[in-house]
Structure formats: structure tokens, C-alpha cells
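Notes follow once the structure below has been shown.
With one protein chain held back, the other chains of the complex are shown just where they sit.
Letters A, B, C, D, E, F, G, H and I mark the chains as written, and numbering starts fresh at 1 in each.
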């Protein structure tokens, strides 16, 4: 089941540089593991903004929720979730 | 080059049923041709709304503009365009 | 899988009274059938507005999309969809 | 009398971890007590966000206000309240 | 139980003048009857706009909903409802 | 002359508890004095939010401005002001 | 007493040209009469938009409301009203 | 003096095709004449939308207002105007 | 050339009282000097808010920009600028 998720990151100006670096590194590792596992289907940068557009393929809403709450950057994110369905004009 | 496009359709209440049907049919044929050609990469329905989320792979902004203006439903659409870039955490 | 759906109805001022009445009657019959079938779990009126808050229990996003597109009043509705997950503080 | 309430939590980045943990624990205990008492009828997580959708069954507006002001996380919440009425198409 | 209600009226430009006049007359009669009955506590014009701010004193949400749906101008209104509670600093 | 005023309070998370308590106490005393004087006509809590809806009866805009700027919580408030006029359907 | 008023005009596309012309002419005459009378203090065009920014000097809210409701273009206007007070840094 | 202007066109669905074609042709001729005269400095299409971003170089606000009100498509446009000044980091 | 400018001030809660007082005093002196010079034509308080509505009469956009950037409170302001033109119904 597919969901489009837009995540916008707002790191506080005074964030400790080491905490910042390690959180971003953990986020990258987390994102890559889920991509390899097939649940994080697409991950695009919204050009020029600290924001991404992602598509997830998960078994249900609870799994989506667990994945997003597990993001190391989750406490600093604004997140919007859009449930996707098959489009009648889609060829695949 | 990738662009995320959200299209929301607002058909006028008093639209002639035949014009409506033929426009929707033309839209479907147009969408499928561009998907087969590889320019319309993804086409998802936003569940429960007359709206889709699409991803286009085009050579430049002018081509994107031509494709969207060519949509049979374009006069009835609200469109938002987001330029996408490679994400540093993307595995592909 | 649960989804909260808010539907706001905007009937055009000049709508034919018979079409209006029959559409509303069909909507009621449709809503009651799905409630009895267990997919339309809750249906509340937002007090003082032509709007409802509903909760659906469906197998997946595609089924939710089919149900909402099948609403007789769908062409006149603004719809928002929120995917719901189990809350860690919920007792049930 | 039913009210839909959406609560969105914004914890300040620099919050003391112990205060944070104890406030969240107190919130959980508070929410479960009111659910068992029958006043907090439904509690759902909005998937992927630090937000919930709840339905309360209370005797009046004052009681609703007291319950929400009593939430341990109340100082960190954005709250919206929607008064619900019986829907003419509801089967229950 | 008190509710603040803001009603904004949007009459369609091509409305039949007689229907318009009779609807407005019916609205006035309806509003005055409910004021005399004590349920429509306050009715103020928002200066310079086709909008009013009202306060209702009703037994419950269902009654509020019935009153507002019964307004002759209801099909032309945008309505917002705010549940009011006793303020700890109020002297009355 | 009547004005509807909505005040929403945003106290900073790290506010000193004593300053906070004394400011809120001063606010209460200020509100009650003006209510007794007849200038602060109504004061209602918006249920479930740190927000109130008030109606003021003042001689002119300057007096309204002085009253609101004098609120002990004014530096922490978002304020909206709506000038009210007599409604043609009001019975009083 | 001063009020800033922004009026934005939305004439329906299919408006009868004569009605349109006579309404605009009546609006001009109305605006000039009130300016000469001293109640319509300032009238500026917001450059490039069918919108004006005006300042009125009236005895009270009721008079402001009467003036604005009397505008020949009032049924086609979006209006915002801002009560103005003396600024402590104003030299006049 | 420079101004950025965004114009978004909303043609009514039922517009007469000939009026539509002649209005668009007049708009093009008008735009090209002002570009050649040097007052309409830049004209870009916002990709995928019936909207343009333009920069005007005019002697004053009145001239900008006259140009925009003279646009054949003006009655169908939403217009936003931003006054531009020299940027301290600009090299030209 | 006239511009309407709305300035809304947001002073940070923890601002040093002396810095605050001296900044506000400098702002007042700055505003009065420009009013006397004839460039700051009008200065009104938006009643009940830390906000003003001003009208400036300047030679061009660059001068307007310099004046606003020079405001001692500029770093704490949200500013909106509206270019004003002569209104065809204005008597002056």
C-alpha cells in the first residue's frame, strides 16, 4: 500500500554541531536500510529546500506510523501524509 | 530531470455529459501515451479526491510546460509543480 | 485499517430540486449500506455545517478510494483523508 | 454530547529529557483514566505525525474545557475542537 | 451551553430578487423568534461585511445543529462554530 | 460602541513560574476590574484552547487600544479585533 | 474615529455591460459625495488590482457599517475593516 | 523603477470561444508592444500553470497600474505586485 | 509616490529591557523625523495589536527600501508593502 510523504526539516539554530551531524548520519543510514528493504520506495529532494518527497510501500497505516516516528530527524520535521490508490489511467 | 506535479480537477457542475466523457477519455489516452513514452513516470490517485500525484521525467522546463498545457483536463485543473533533485540519502 | 475522512458538501445554488433530492436520498442509502457492512464505522455531523466527520475501516487505500468516489454527492464534495494508526495511549 | 478534538504536540527542542518523559507518562495515564471512565471515547494517532484525533463524550462545554486544560501536554498543544451532532444518515 | 457562531452570507449574483427578498425576510423572522425564545442570545453585525457574530444558548450540539440548518439563508452561508466555556476571570 | 476581540495566549515554554503566576493573577484582576466598570462586556473561554472571545463596550478605538495594550498578558497574545454594529434582525 | 478598509471587487464575468457601467458610475458618485462630506478621508487604488485602500472618519461603527453597505458595488466586494487608533509616535 | 508581477488567469468555463481567442490575441499583441517599448522587461511562464511572472520597468506606480488595468485579460486575472529595489549583493 | 506599509512587531520574550526601551525610543525618534520630513505621511496604530498601518511618500522603491531597513525595530518586524496609485474616484 502506497503513501506519499513530504518531510520538511527545521533544525533549531543553536543545535549542537555534533548532535546535528550524528542525527543526520543516523537519518541517512535509517533511510537507506528501509530503501533496501523495499518499504521506502522513492526519496527525492525538493530542489532548494530542506524537504523531501517520499513514497512508502507498507502493509498498513501502523507500519507507516512506526517508520516515520522512528526517523532520527522526526522531532524536527513537519510531515504530511497522502494515501495513494491505483489511478485508472496508470499503465502499470 | 524529475518534477512532482499534483493535479486537482474541478469539473463545472453543469458540464455537458458528452463533453465530460470525451474529455476524460482523451485525458486517459494522453496520460497512457506519455507513460509509455517514459516521460510520465508515475501516476497515483490521491485516495478519495479528484486529484493525482505524478512524477515526470523531462528534458527541461519547457517540455514539462508543454505536456501539462496539453492535458485535455488542463482548463479544469489546479496544478502545483515541485522540481526534484537527487537526495543524498537515496540508494538509487 | 482506519481512516478519518471529512466531507464538506457544496451544492450549486441553481441545482434542480429533484436531482438534489434524489442525490441526497441515494447518498443516505449508500451511507447506511456501508455502515451496516461495517466499512463506514462512524458518521457524525459537524454541528451547524454541511459537513461530516467519518471513520472508515477498510482493507486498503484502493478500497477507501472506491468507496469515496462512489458517493452520490462526491462531485460536490471537498474531502480530506487522514490515515489513522493505533495510539500508544489507547486502551482498546 | 460528542466533540472531535485534534491535538498536535510541539515539544520544545531543548526540553529536559526527564521532564519530557514524566510529562508523556502522565499524559498516558491521564488519557487512559478518561477512556476507562467513558469520557474519552476514541483516541487515534494521525499516522506519521505527533498528533491525535480524539472523540469525547461529555456533559457540556465546560467539562470538555476542563478535560483538555488538564492534559499534562496541554501547554505544548495546538488544539482544534469540533462540536458533533447526530447525522441524519447514521444508523446508530 | 454557549456557542459563538460566525455566519458569512454569499448570495449568488444572479439570484431572483423576489426569492432573495423573501429569504431575507424569513431569515429575520426566524432570527427574531429564536432571540425572543432565549436561544439566540446575541446577534451582531460585523461592521462593513455581510457577516454576523452570534452567541447561542442551547441544550446541546444537536439543538445548535438544528437551529443553524433551519436558517433560511443556511444554503448561502459559511459558518464557523466555537464551543464556549466559562472563563475563570469572568465575573458573571 | 462594541468590538469583538479574540485573544490567544502563547506563553514561552521556559517562562519563570513566578512571573507566569503573577502575570496571570494580574490579568485576572485587570479583567475583572474592567468587567465591573462595564467596558469588558463579555468574556468567554474558547473551550479547550488558551484563547478567549470577548466583547468590549468602549467610547472609541483609542480606548479599545489602551485597554488591550494594558493587558498584563498582551506581550504574549495574538489579538484579532472585529468592529460590531447593530444587526437589522436584532431584537434588542 | 478612523478605520482602514480594503475593498476588493469581483464582478461576475457575465454581468450585463449596462448594469456594470451604471453601478460603477453610481459607486464613483457615492465615493465622491462621502469624500466631500469628510467621512471618506482617503481613497487609494492598490496598483494593478481591482482593489482600494480607504480610510474613513466616522462617528461610530454603525455609521461605518451603513456607509459600506450603501456602496453600489458592495454585493461584489470582499471587505476587511481595521480599527485605527492614535499611534504614540505620530506627530499629528 | 522595477516591479515583479505575478498574473494568474482564470477564464470562465463557459466563455465564448471567439471572445476567448480574440482576447488572448489582443493580450499577446499588448504584451509584445510593451516589451518592445521597454516597460515590460521580462515575461516568463510559470511552468505547468496559466500564470506568468513578469518584471516591469516603469516611471511610477500610476503607470504600472495603468498598464495592468489595460491588459485585455485583466478582468480574469489574480494579480500580485512586489516593489523591487536594488539588492546590495547585485553586481549590475 | 505612495506606498501603504503594514508593520507588525514581534519582540522576543527574553529581550533585555534596556535594549528594548532604547530600541523603541530610537524607533520613535526615527519615525518622527521622517514624518516631519514629509516622507512618512501617515502613521496609525492598528487598534489592539502591536502593528501599524503607514503611508509613505517617496521618490522610488529604493528610497522606500532604505527607510524601512533603517527602522530600529526592522529586525523584529513583519512588513507588507502595497504600491498605491491614484484612484479614479478620488476627489483629491
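Rule of thumb we're sticking to: contacts are C-beta pairs under 8 Å (C-beta built on N, C-alpha and C of every residue); 3 or more make two chains touch, one makes a residue touch a chain.
Everything numeric in this text was worked out from a predicted model, so none of it was measured.
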The complex has one chain that is not drawn here; which of the drawn chains does it touch?
A, B, H, I
Give me the chain I residues in contact with the hidden chain, please.
5, 12, 15, 61-62, 64-65, 67-69, 75-76, 79, 81
In the complete complex, which positions of chain H touch the hidden chain?
2, 4, 27-28, 31-32, 35-36, 42-48, 52-53, 55, 82-92
If the missing chain were put back, which residues of chain B would it touch?
1-3, 60-62, 64-66, 81-86
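The working rule: only the chains that are shown with their structure count from here on.
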Option reproducing the contacts of B-H, where over half of them reappear, out of F-I, F-G or C-D:
F-I
By C-beta contact count, F-G versus C-D, the higher one is C-D
Averaging C-alpha coordinates per chain, one finds the centres of chain E and chain F separated by a number of Å equal to 23
Compute the distance, rounded to whole Å, between the mean C-alpha positions of chain A and chain H.
39
Residues of chain F engaged with two or more neighbouring chains
2, 45-48, 61-62, 64-65, 81-86
